[in-house]
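Apart from one protein chain that is not included, each protein chain of the complex appears where it belongs.
Let's look at chain A:
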Amino acid sequence: MAEKLLAIHGLHAAVEGKEILKGLDLEINKGEVHVIMGPNGSGKSTLVNLIMGHPKYEITAGSIAFEGEDITALKTYERARNGIFLSFQNPEEIPGITVEHLLRTAKNAITGENVKIMAFKKELKQAMETLKIDNTYASRHVNVGFSGGEKKRNEILQMMMLNPQLAMLDETDSGLDIDAVRIVSSGVKHFKNEQNAILIITHNTKILEQLDVDYVHILMNGKILQTGDASLISQINENGFLHLGGETPDSGEVNMLHG
């Protein structure tokens, strides 16, 4: 039997007093690739930020367990050290800190030991080659003056270097050109193995081409409205979300749900 990595049950959550998630269930096992789709503003980023423990998002009911343990009381860095990673939809700029310095500090923090410099440098070089990032970027300040695509590639670089058990990619492919998506996608493929899992938020199929997608979830009206296999993606791309019977987040009360 597959080992359970993430288990979310009956999750209700609010941001600034407004309820965004209204009873969400989601389970992810080791070795799986999950995709979440949903209209803008449906709460996809909210969900992954909650899993990562952003202080602004408040859980009002339900639970999030990682490897069988409730993590809702854990701080963000404890979750990271347990093996959860988020590739941000909007990565932060950190002036004054180089990409390499952040990565090394992060790796030390996550592994709990001082990484060996030479081995680290070698690993970094390889990962940067896979992602076709020029090696001068190692000494540039994190995301400062990076283009949208460079920021996203930098997120994937961090994912590869930190080697989490659960990687959540929040629209990592948005705003990238075809070639950049392909590069990112090959980085993700490189990272993927039977011991970890990936949760991908996307509107496109390009990033998924090199991956075997196990489940596709539609997040609407604060819940997982429907779960299916990869074929659901093309259905959505052809017909949009509305035909599923949910409503766009701003259109008022939900009358009918099926899933």
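Quick notes on this one:
One rule holds in what follows: contacts are C-beta pairs under 8 Å (C-beta built on N, C-alpha and C of every residue); 3 or more make two chains touch, one makes a residue touch a chain; residues count from 1.
The rule is short, and it goes like this: contacts and distances are computed from a predicted model.
A chain of this complex does not appear here, and its UniProt-recorded name among "FeS assembly protein SufD", "sn-glycerol-3-phosphate transport system permease protein UgpA", "Cytochrome b" or "Glutamyl-tRNA(Gln) amidotransferase subunit A" is "FeS assembly protein SufD". In the complete complex, the residue from A:110, A:133 or A:188 that touches the missing chain is A:110. Contact with the undisplayed chain is limited, among A:102, A:138, A:211 or A:230, to A:102. Of the candidate positions A:16, A:69 or A:92, contact with the unshown chain belongs to A:92.
Where chain A meets the omitted chain, the residues involved are 52-56, 75-77, 79-81, 85-86, 88, 91-92, 94-97, 102, 105-107, 109-110, 141, 158, 162.
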